[in-house]
Each structure stands twice: as C-alpha cells, then as structure tokens.
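Every protein chain but one is kept in place in this view of the complex.
Labels run A and B following the written order; every chain starts at residue 1.
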Amino acid sequence: MASDNDKITFVLVHGSWHDGSSWRFVEKHLHAAGHATLAPTLPGRGDSASMPITFQDCVDCVVDAVKAAGLSDIVLVGHSAGGSVVRKAAEMLADRIRRLVYISPLLAGNGEPVLAAVPPDYGALFKQMAEASPDNTVFPPWPVWRDGFIGDADEATAKAAFDELCPEPFGPIVEPIDLTTFETLQIPTSYINPTEDVVFPIGEWGFFPRMYHKVAPCRLVQIPGSHEVMYSNPEALAGALVVAGRD
Amino acid sequence: MASDNDKITFVLVHGSWHDGSSWRFVEKHLHAAGHATLAPTLPGRGDSASMPITFQDCVDCVVDAVKAAGLSDIVLVGHSAGGSVVRKAAEMLADRIRRLVYISPLLAGNGEPVLAAVPPDYGALFKQMAEASPDNTVFPPWPVWRDGFIGDADEATAKAAFDELCPEPFGPIVEPIDLTTFETLQIPTSYINPTEDVVFPIGEWGFFPRMYHKVAPCRLVQIPGSHEVMYSNPEALAGALVVAGRD
Partner (left out) sequence: MASDNDKITFVLVHGSWHDGSSWRFVEKHLHAAGHATLAPTLPGRGDSASMPITFQDCVDCVVDAVKAAGLSDIVLVGHSAGGSVVRKAAEMLADRIRRLVYISPLLAGNGEPVLAAVPPDYGALFKQMAEASPDNTVFPPWPVWRDGFIGDADEATAKAAFDELCPEPFGPIVEPIDLTTFETLQIPTSYINPTEDVVFPIGEWGFFPRMYHKVAPCRLVQIPGSHEVMYSNPEALAGALVVAGRD
C-alpha cells in the first residue's frame, strides 16, 4: 500500500531502436501500483523517421515533453543510449528532478559522443553498418538481438520485440556531448543492472560495472534479465524502478 | 505448456568424477516438462574404470551415443570438463546440433589440453595427485568438495553426491585438443553460470567470466548455485537448460 508520498512520476526515455511504446508493459505495472509515467518517443523514428536529427533534438524532445506535461518532482529514467539523453536533459530539468535512474546506460565522458561508450570493435561495426545503410542508420541482426539483447525471453517475445524495432539514426550517436553543466549538478542517482545484460560481453567492456563506475557512488539495484528486460520481465523492471526511484 | 516445437532433446555430457547418472535429478524435471534427454557415461569410470582411455575415447563415446540413438536437432550440453568434450564432439555432430550449452565449462584454447584451463596452482596440485595415485587418477578431498564444489547443498546432499564420485583418469586432461575444425563451426551457443561456483575462486581464474569469454558473444543464463547445481538445485538447472537451449 503506497502512501501518496510514495507515488512516483517516472519519465521513461528509451534507447536505440525503440520508441516510447517499448515501455508499455512496464508502465502497466507502474500504473497498477499507483505511479504515473510519461514515455516520449525520441525523434528520428516513427513519423520523423526520415528526418535528419541531432542529439540535441533528442534532448529537447524530453525537456519539452516534461515541461508540456507540467511535471515536477520526476524520476528521470534513461535506458541504454537514453542514459546519455537524460543526462543532457537534466541540465535543463534539474529543478524538476527528484532522482536520475539509469538502466544499463551508454554514458560517454564530457565532450565525447555516445559511441565512445561502445566497445571499440562494436563501434567499428556500427560505423560500417551505418555507412552500408541507405540512410545512415544502424540495426541489429536477428541472431545478435536474440542472444545478445534478449536472451532471457522466449522466442515469441524476442520476435515480437524485434518486429517493433526501427532503424536508429547514427548521427546523434557520433556527436560530442558537452556535459560541463551536468557535472556540476548533484542529483540523487540510482543504477539498475539487469544481470544477464550481455549486449557487450560481461568483463572489461560490459555495461556493468563499467557504466556504473561513471555514476558511482549511487544506489545500485540488480534484477535478473537481459538488456531488453522491459520486454522479457517488465514486472521485475517495474519493481526495480520503484526501488531505484523512491527517496 | 510447451508446444511440440518447444520440446528439446538434450544430450547431457558430465564433467570430471561423475558419470551419466549425475544428471538423473535434472532429467526428471526435464522429462516432466516434456523434453527428451540422453546422458552417456564417458569411458574411464564404472565398468571401464581400469582401462586406459584417451580424450578422443570420450569424444567418440558422445558421438556414438548420439548416432546410435538416431538423434538430431539436439541441444548438446557440457558441464565442466565435459565442455571440452562437447566442443570436439561437435565437429562430428555439427549437422545434428541445434545449440551448444555450456555449464561452467573447462575450455582450453586450440592445441591445448583441458588442464590449460585450470588455474596454475590447481593444475600443479592435480598433477601431484595423479602422480601420487596408483592409477594416474585425481579425486577431490572432502573439504574441497564440500565448500568449493557444492557449498550450496545441505550436508546430506553433499555427502550423497560425494559418495557417487569416481576417480577421474588424468590422461585425457593433459592431451592437447585440436579445435581447428570446431573453430570454423557457427553453432548458436548459450552459457549457464551458477553464480556461486567457486571451484576456482571468483576473480582472475574463476570460471565466470573467464570461460564465458572463450565463447562470447552468446546467450548468458545465470542461476544461483554451485558447480554441482545438478545435485544441489536440479529444478533450477533444468529450468536454466530450457532457457539456454530453446531457439
């Protein structure tokens, strides 16, 4: 039984290849527990799929969505590359943010592009993919998706999630990001590690603890699950978001 | 409710000191879920305990068992040193294999013996044990077994499992293994990590992620449990095998 004080407003920022609807299973569980959510779709997919976009466009999308909805005291959540978006958005939303929550985030250093957070061999592969694509986008091959992104789901769930993916614009991923202002902010922070996230093989270049070290010390929440735990185990992720997001 | 398409045929290859019967508790759970199993006993134990055997004898045993049973579309599972056996067997069974699944495998590089995958100080100890034995075998002392191999089980389970162990012929462990052909195969692969496997202390020389790096990128499945999780928590291992083995 959550008291009113325990009701959290989550702003959920998706990662590459997804749109805001990727959170819908998680949102169902959050709503059932009395929490509110906002899950904007970043530009460059859906209706705006063919438009050239910048990293700042993505950031603006989140900032505008939060302001348009008149939200404050939010828990701002970033998944994967969305983790970089929420950091930059936090510069303009600082007084509305109660806590930042990262889920296997892709975080580069101040002045670096998101791509700098990708292991070098994977980064080279992404570049080749983008160059070989007609529209400077990248997209995961099915076998990589199946075992690397969502190995914990059954095949039907993995396929259904795969069918929802959209090509990811490569441009925003290679833009340097200025985090000078962000680094002056002191926002309580939590990190959610799905323990079977092997998008990058666990070890020197794995998400955890490499990315966690970029935000530690902070609260750590771990759950069983793959990088795509919003599809494979949305109930567990919703629970983890509450544990990560509460005061 | 598994559809026919979800029914898996597992071929389970045991590790050192065990025989095929070490899988019986896991098999019970797999059968109850509608899956089929084959769990051959490698040579050098039981009736063939006193015979000199080679690594290739072990490989042939698996290959012959699969062919004799007329199995195809199998999930080939190797535990511990059995992981090296299934890799070599895969060279001759490639067209019958749907997926390889490793459980805390002992995997050496191409041209190396299994012993090369053992931490140097443990390897030296094994050599001393084999030399001190009357028949060039190795066997784990009870305290090492109790806390290092099966620390998650209650004492009665640990003792019962210990009483089933047979001396392990050292010969096959020190034979160089040619994996040239194996390395050309592209077989979908999963890795099961029982998170309390401390046969080799977790860290630089632990099973995980050291052995996982030898097969990554691949699907990762983690379960609570020791190296001997087929005795300490066979139901969890059966569940993990299905998650690891399905398409």
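Heads up, the rule we're going with is that a contact is a pair of C-beta atoms (placed from the backbone, for glycine too) under 8 Å apart; a residue touches a chain by one contact, two chains touch by 3 or more.
Every value quoted in this text rests on a predicted model; they were computed, and no experiment measured them.
The chain that is not drawn here is touched, among residues A:Pro52, A:Pro120, A:Pro143 or A:Pro209, by A:Pro209.
When the missing chain is restored to the complex, the residue among A:Leu12, A:Ala89, A:Ala161 or A:Cys218 that touches it is A:Cys218.
Within the set B:Asp73, B:Glu131 or B:Asp147, the residue that contacts the chain not displayed is B:Asp147. Taking the whole complex into account, chain B touches the unshown chain at residues 143-144, 146-148, 151-152, 154-155, 195-196, 198, 201-203, 224.
Across the interface with the omitted chain, chain A contributes residues 188-190, 209, 212-213, 216-222, 243, 246-247.
In this text, only the chains that are shown with their structure count from here on.
Annotation: 37 Å between the Cα-based centres of chain A and chain B.
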